[in-house]
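The other protein chains are all here in position, but one chain of the complex has been omitted.
Then we have chain A:
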Amino acid sequence: MDTSEDLPNYIALQTVPERKFDILPGASADLTSVTFCVKEEDHTLGNSLRWAIMQNPQVDFCGYSIPHPSEAKMNIRIQTTEKSNAIDAMDKGINDLKSVCQLMKAKFQQRCQEGDYARID
């Protein structure tokens, strides 16, 4: 049981489920229309990822839903034009969201350093 040293030390969770992202059956053959089933995620990642994916002009449709609140699963469906496919759209969405968050953090730390605020101790 003591394999805790091998597991990467994530900030916010202990373990990642085995098939975290899963492609549900019914995806189109050329992968332009795909529904992903994401385990152990909810509106936190779902809504922000949906926003990031929708910023891509090649994406025709993007929506997410939580099939049942008692189960920690989220379905996210992407439909793209023929110029791209859903996997690339999802990848681009994740990258964009990551860049946005990193930019927010850098800006926040810059503002903390500048110290241009009321500091009450």
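Throughout what follows, a residue touches a chain if its C-beta (ideal position, glycine included) is under 8 Å from a C-beta of that chain, and two chains touch if they have at least 3 such contacts; residues count from 1.
What we mean here is this: contacts and distances are computed from a predicted model.
Asks: Look at the options "DNA-directed RNA polymerases I and III subunit RPAC1", "C2H2-type domain-containing protein", "Glycosyltransferases" or "DNA polymerase epsilon subunit 3" and return the one that UniProt uses as the protein name of the missing chain.
Replies: "DNA-directed RNA polymerases I and III subunit RPAC1"
Asks: Check the options A:S28, A:S65 or A:Q109 and report the residue that touches the missing chain.
Replies: Missing-chain contact among the listed residues: A:Q109.
Asks: In the whole complex, what residues of chain A lie against the chain that is missing from view?
Replies: Per the touch rule, chain A residues meeting the hidden chain are 1-2, 4, 9-14, 16, 19-23, 36, 38, 41-45, 47-52, 54-57, 87, 90-91, 94-105, 107-109, 111-112, 116-121.
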